[in-house]
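Take a look at chain A:
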Amino acid sequence: MSTKFRNAHWLKTNGFAPQVYLFRNIESGQVIYSQIPHVNNYQIKQQFFRPNWENKKPSKRRDLWRPMAVAEFEDYQRAIQAYHGLVELRYMREVSKRKEAEALRRRNEYQQIWYSGQYRPTWSQEAASDLSAVVDEFQLKTKIYWDTLWRKGDDKRWNEELVEHVEMDQVSPRDKLVVLDEIREEGLRE
Partner candidate 1 sequence: MFEQQVARFSTSAKCLARSRKGYRISSSIKLRPPIIPTIDNIKVIDDHPLWQFFSHKKFVRNPEEVSFTGRSWTVQELRRKSFDDLHSLWYVCLKERNRLYREAHVYDQAESLRSQEFEGLSAMIRESMVHIKQVITEREAALNNAQAEFEVVGNEYLGEFRNAYLEDQNVETDQWYDKLERLQYAIFGIPDVLDTSLKVDLRFLEGVKFVGQLKYDKFASKIGREDLGGLKDIAEIYTVFEESATAEGVKEACAKIDEYRESNLVIPGSKEIQVVQGFINDKIKQAESDFEETSQQA
Partner candidate 2 sequence: MSSSLRNLSKRYGTNLDRFPFFLRKMFDRLSREAQLPALTSDVPELPIEKRFKRPDQWKVEVGDRVLITEGKYKGHVTKVLALHHPTNRIFLELAETKKLVVPKQFWQAGQSTHVIDYPKTVHPSNVKVVGTIVDTAADGTERERDIAADQLVFKGEYWDEDYGKMMPYRRVKFHENVIIPWPRPEPEEDCAFSTAKEAAEERTYVPNCLVRTDAPENIVESLRDPIMKRAYKWDKKYITRSEAKRLSSPEMPISEAKKAMFEEKRKIREAIPSEPSVETIELVGKLVAEKLNAVTDRNFAAYVNSVGPDARQKKKEARESARKVHEEKIREAEERNKIKNRTEGKYKLRKAKKKGSVVF
């Protein structure tokens, strides 16, 4: 179902809440934005520009993608707005404002993006930062469910008036999708 862009009407009629899902790759640390709680080739194709050895195109292996955060918005329109914003910011970071983004990334002694094994923490940190930027840009009232509040970072980086932070239930990775489903149901109720 997450194989193409879904408009607000489709989301509503198919029982999805006005939410944007952030999945992170536990191997590489890369993040995928999704309108519904699934990851597919569509998102990979849409969100990874100009891959190189540091930022390879990830696979869609389901065991590698873990929910990082779920951002809940007031209505479907705003959710889609935020989704577009996130994807566009990703495009800016990789293409149009690459130099600016590269300057912000942490480097190792050889001036490469800092890594340990395959893992580069900067991707998920940038995703969190982009989310805060989108919220501020469009002035969206948001409730963010974090996988762990650790990733939220400093409170100063978030607009306190707009954003509310919640932690997801701590369950084993096997049951993560159940938690996502519960969040979806809660989002529909509100």
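Selection rule: all candidates are chains of the complex that A comes from, given by their letters.
In this section, contacts are C-beta pairs under 8 Å (C-beta built on N, C-alpha and C of every residue); 3 or more make two chains touch, one makes a residue touch a chain; residues count from 1.
These figures come from a predicted structure and were not determined experimentally.
Candidates 1 or 2 all come from the same complex, and the one touching chain A there is 1. Chain A contributes residues 4-5, 7-9, 46, 76-77, 80-81, 84-85, 87-89, 91-93, 95-97, 100-101, 104-106, 122, 125-126, 128-130, 132-134, 137-138, 148-154, 157 to its touches with candidate 1 in the complex.
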